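Structure below; questions to follow.
Every protein chain of the complex appears in place save one, which is left out.
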Amino acid sequence: MSETMEHDQPSESRAPFRLRAGAFITDNRLFVVGCLIFSVVLIAAIFAPFITPYSPSKIVMSERLLAPNWEHWAGTDRFGRDIMSRVVFGARTSLAVGLSVMLLAIVIGGPIGLISGYFGGWVDTILMRISDVFLAFPPLLLPIAITAALGPGLWNAMFALAVSWFPWYARIMRGAVMRIRKELFIDAAKTMGVSHMVIMVRHVLPNSMTPTIVQGSMDFGYAILAAASLSFIGLGVRPPGIEWGLMAATSRVQFLSHYWTALAPGIAIFTTVLAVNLIGDGLRDILDPKHGEDS
Amino acid sequence: MTVPGPPLLKVCNLTKHYPTRRGLVRAVDGLSFEIRRGETLAIVGESGCGKSTMAMTLLGLTNATSGSLSIEGSVPQPISSAVRTQMHGNIAAVFQNPQSSLNPKMRVEALVAEPLKTALGLRSIELRNRTIELLADVGMGEQHLRAFPHKLSGGQLQRVAIARALALKPQLLVLDEPTSALDVSIQAQTLMLLKRLQSDFGLSYLFISHDLGAVDFIADRVIVMYLGKQVESGNVADVFSKPKHPYTQALIDAIPTINPEKRGHFALLTGEIPSPLNRPVGCSFSPRCRHRTDVCCSTEPGVTISGDDRSFACFNPIQDTFVKSSNHETI
Amino acid sequence: ETTITWPTQLFYKSMNPAVVFDAETYVIGNLYETLFLYDNGEIKPRLAVKWEKSEGGKVWTVKLRQGVKFHDGSVLDSAAVKKSFEYTRDLGKGAGYLYGDLETVDTPDAETAVFKFKKPIAFDLVASGQYGSYVIGPAAIDNGDDWMNAGNSVGTGPYRLSKFETTKITVIEKFDDYWGGWTEGQVDRVIQPVVLEASTRVQMLKSGEADVADVPISQLKALAVSPDISVSVSKGWRNSQYHFNTQKYPTDNKAFREALTYLWDHDTVQKEIFQGYSTRSVGPVPASMWGHGSYQTGTFDPQKALELLKASGIPEKDWKIEAMYSNSNQEQIDAIELFQANAAAIGLTVELLPQQSSKTYLAKARSLATSANMHSMLWYPAYPTPSDWLYSQYKSREGKKGAGFNLAYYANPEFDMALAEAVDAEGISIEQATKAYKAAQDILMSDTPAIFFADNTRITVHSTKVTGFENSSNPAYETLFIYNLRK
Amino acid sequence: MSSPILKISKLNVMFPGLMRDAHVLRDVHLTVKQGDVVGLVGESGSGKSMTASACLGLIPNRGRATGSIVLDGQEIIGRPEAELANIRGGIAAMVFQNPMRSLNPFYSIGQQMVEIIRRHRKLGARDARVAAIDELQTVQMPDPEIAFSKYPHQMSGGQIQRVMIAIALACRPRLLIADEPTTALDVTVQAQIISLVRGLADRTGLTVLFITHDLGVVSTLCNRVAVMYAGRIVETGDVGSVINSPAHPYTQRLLKTVPIVGASSSNLETIPGQVPGPTAIPLGCAFRSRCNRATEICSTVDPQLKSVANDLMVACHNHGSAKSMGKQIA
Partner (left out) sequence: MLKYVALRLVLLIFIVFGVASITFVLSRVLPSSPAELMLGGRPTVEQVAAARQELGLDLPLVSQYFAYIREIFSGDFGDSLRTGEPVLAEIGKRIGATFELTTLSIIFVLLIGIPLGVLSAVRQNTALDNSTRAIAVVGVAIPSFILAMVLQLVFNGMLGWLPLQGRLDRLISLDNPIETVTGLFLVDSLLTGNWSAFQSALAHITLPVLTLTILLLAMVVRITRNSMVEVLKDDYIRTAFAYGLPKKSIYYRHALKATLIPMLTIVGLTYGNLLGGAVVVEYIFDWPGLGGLLVFSIIENDYPASIGATLFLAAIYLLINLIVDLLYFVVDPRLRSV
């Protein structure tokens, strides 16, 4: 019922970044909360060695499976290692996994989508049918199968996740490019003899990144989740690697009697993914004002 | 205004068919015309009649199905996708919607500089000077250089688009409905600017529009298209004052005008434009035409040339005397 | 009807006694019986009531128990015994190699079987073992492997197989005609579902859903709190070790291997990981078995380890080894992770390659290409003899008869010879054999082929409702003798 | 023929914004009498659609409306939703700009017509069907029976717009509000729609508020006109007098910017500058910066719409002095 949107003067709707900070924060409360949480996680990850009271891999057998207490806020695991410290260090792995999976998927999928959407025709058909094949696997299934084939491990898990995610980016990018491709400024550039390459990079790409960025920010979280799931079923990170999913997996043995061994990593995954999701949601509203209008 | 000599561009039998899932769309079907130096040729017709498609083939944005082209009296050669090269880069375009014809992520400076960089290879100071010069030509100042498109009004945007089009010093500017997305008050600014530029630089325009008022104002000659075909062409004043083809007549009559003399006159054409997918047999206009005779429904009318640049495709052309009320329902 | 639920974490791969060579003996030991019973150093009658050896241990004459019936109702006689042993020998699977030297079994009468071997053999010891020596009813042999794996048994034991789905469940039921007879309170049925997850097994015990279960030692404390659950401890011959791969760089370097032994924190392993349910190993053969040696199996001294590493000549960049193990034993996992941490402290990287099942573990460890530098090994003997530790684990691989559990890829002809001598001596006298075994172990120990880290106590966690555990276990048999339990 | 069916007075619509509030409508006054065909013209963003929506109480969520809108004797502003629902369609029916998107693609034309007719006319299903087909006939739909069972995507834009008008008429409203109903259509189809509305008004005395930015349409169709600029009505009056002798400088110059077929002038007047956006309405007269007759008072006082002749109202301080500009049309 806001039929005027399409008639809107561009100068009013397209300048979200000029807004006053205060107004920005109140209007994007969840986004700001997400950013705050995420910065905490990020800072924790970066400065892990300086802020953790214990070494994450220091084994103190006499202190095994201690419940949370003043010395060990999150308790200790079955080697007497401080769970809090491990969770903090685990942030490094998880963030690295999230980031690299996302980037890798974008790096593979983005250009495919760009080329596919820009040229269309049989190029598009071939590239998209190939992506379809990857998309035919239910989520998580392909990464599982790939890591199973390559053998467990952090790198393999990341690669597997990226390989199974790139088609999403190819699709998203393609969709955005197809919309942009119809814009007159592309035709205008063509009539000026600008080469395909330059058009793709300078004109199409900057204008079709938004959905990819939004999706990427979301996937950052899903990648953390998925990597944790892989670790959980024994296909991801292995000891002595410190990763939240692995921490949860190894605590399964004593989870029912020593619940805290899985709780802290669980909460860590949850909060991080939540924060990333909030950021993604916020980004979508901010970068794509049409979407955020009434919601 | 028109410069004598061979026409700048002569297009013969331009045809563009889009094969689609539902059949062949004959968007442009055997269109021939010529544009002389310094002249404005207008193409008018209803939505979907193939105006933009025709422009796109000339601009090399889509491949013509067939047709040939001769430049300044040269030997006609088939229109290829390299039509821009054929034209030696002498063609540029301004599109309907200025908002979407400028990359929103680029500043005005970069937008105008782009063709200078890619085609002319200008750099640094030279580039900047030429950019400023071009903007000045369209009446914009240096203060706009750093602006992003969304900061500019529709009229300003269209000026930037025109400046860009002028960057390569083209002889022919294709203007695809350059004013129809603009507000009335801005439209006038743009039309005036175009007119000025034409006389300053001796440009030729291919002016596409369905606004007969604008066409009447800016064009020298006009082609009326219906369903991918030319139904009538000639000098603007002649065509608009003494239309030969019933469709031209209907088009003129359908335009609501504020001209106090014509107020109240309001002609009505029945039926809708058929889809170019299943073009009627015979004359495409026959189902909507009140002059149609049996022959119209079976045979396609050929082009009749009636001296002084006039031509039309109709079996029953309207006679010179203005006989409106007998043809059309008037309110 | 009394039923015991006993979740197990292991799959049983086969129910053919002639084929099995792994955890299956837990079940099979209740279905089938051996001729003799090894009990605390003595050989006691079981299906055999009398026996004598002749020709220096090459010929053994056995008198069979009368009135013993197989599960299918047929009667145990010498023909059945002959068929069973020859079947095991000819099949050559599992522990079949033990009977490689069996020439014939003569059956002068239904009651008597005469075993003839090419070489002297301690047949009384071998045939009281828990692998390869079960007497299988002729019907089972005739019906074949698949039939047995479909949930059928023809043994003489107190229980018969009533259901078997390898990855899911095994059920055994009371055999009414068991020769030992039945009294009140004995168990009618045992259900053994496969429950891979240790936490689930613990939970099943807690909730009373399970009567007996294997649980990680780390869970014992938490379980012992419950008045309905008790822990029975008994002597066992099981010991734990990590083989060094002596053919894979850098563990092919002896000094390097030696250095690694100084990184093993034995005290912590005994005290914290096994929580006292183990004793320190004295060598490859557990201290409770005859013929064991008493060796210094290592001191925890990272400094010393570092020195040795440096002295080994292996460049520091290659201080990187892989350790492979099967994920089914929590203590072994914990122990190697502890080792990993200790190694990391002095700059040695230990990469862990956990394998989710013993099958994949063995498949990988057995091929040099996919093997690691360290391999976990839990050992208990096929029959009551040191030879099984030494022969199966450390004898050089040679073609078809290669020692399939020699995951140390150990090959020392000198050792092989000493071992062969000892095995042969078994057939003559235990004292002689003991001496020879020690000599062989001396050679082995000097090569540091493994870290010997624990002689394990056998722990059974069970509901207090089930009693009789003290009578139900025998170190010579991994089986829990359900027949002796009461509920 | 003289009772006002719609009387808007001092209508203001604001949208609270992050930086500045958007003042979309500013003191709008408009009276529509029974039987009038009123054209509401103005440039994009001047508030035409907002005015129309306000008449039906359809201000988007965050907007605040003040002032008064009396529609057929009932005050719209502040009326609860439930009562507004009866007015919408019942007393005033609206036809929107984009016909193709104004009908639900999942239901057939008939289904949608019947639902709306039954809502307002308390007819049974069968009677509603008959009424719908009748109405389709009224708007000169060929084969109304077939059209009734068609889905929107099976019809052309002009046909759908006719359906929309049929729906509007079927509710028997006293006022038809048409918001740029022909903008998306081709000229020849536009002509058909205009002729249809014109015919209805002539034959049935329907009152119409016709929104457009095309002065030509207004002069062809309407008998009264209101010109909007930056959220306010700057001139209103009889079509003939406004077109022939516009009183407000904006109207005057606007009329001269439109190229006319046959005018054969080589010059068009232009209005330099641009319309101020609703978030940046300057103090004083909003047209001031573009007006070549602005005086001091224009930069401080916002001129109110006042009656300057019979039936002609203008919002301009310097209206009297500009009378001479009147006869300008070629």
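Just a few scattered comments:
A, B, C and D label the chains in the order they appear, each numbered from 1.
Everything that follows uses one rule, which is that contacts are C-beta pairs under 8 Å (C-beta built on N, C-alpha and C of every residue); 3 or more make two chains touch, one makes a residue touch a chain.
Keep in mind it's a predicted model, so treat the numbers as computed, not measured.
Considering the intact complex, the chain excluded from display touches A, C, D.
Taking the complete complex into account, A:145 is the one of A:145, A:198 or A:287 that touches the chain left out. One of A:67, A:133 or A:201 touches the chain omitted from the figure, and that residue is A:133. One of D:31, D:68 or D:98 touches the chain omitted from the figure, and that residue is D:98. When the whole complex is considered, the residue among C:366, C:435, C:465 or C:487 that touches the unshown chain is C:366.
Of the residues in chain D, those that touch the hidden partner chain are 56, 58, 84-90, 93-94, 96, 98, 101-108, 115-116, 119-120, 151, 153-154, 164, 167, 171. Residue-level contact of chain A with the missing chain is found at 1-3, 30, 129-130, 132-134, 136-142, 144-146, 148-151, 221, 225, 228-229, 232-235, 245, 248-249, 252, 255-256, 259, 262, 266, 269-271, 273-274, 277-278, 281, 293-295. Residue positions on chain C in contact with the hidden chain: 3, 5, 11, 13, 21, 93-94, 163, 166-169, 171, 191, 193, 195-197, 200, 203-204, 207, 356-357, 359-360, 362-364, 366-367, 370, 399-400, 402, 404, in rising order.
Criterion: only the chains that are shown with their structure count from here on.
Simply put, of A-B and B-D, more C-beta pairs touch at B-D. Rounded to a whole number, the gap between the C-alpha centres of chain B and chain D is 31 angstrom.
Contact with two or more other chains is made by residues 11 of chain A.
For chain D, the set of residues touching two or more other chains reads 44.
Of all residues in chain C, those touching chain A in their complex are 197-199, 202-203, 216, 218-219, 222, 268, 271-273, 327, 330, 334, 337-338, 340-342, 344, 351-354, 356. Those residues of chain B that touch chain D in the complex are listed here as 46-47, 153, 155, 183-189, 191-192, 195, 210-214, 216-218, 237, 240-241, 250-260, 263-264, 266-270, 272-273, 329, 331. Only residues 56, 59-61, 84, 89, 91-93, 95-97, 99-106, 114-115, 118-119, 149-152, 161, 164, 167-168 of chain B touch chain A when the two sit together in their complex.
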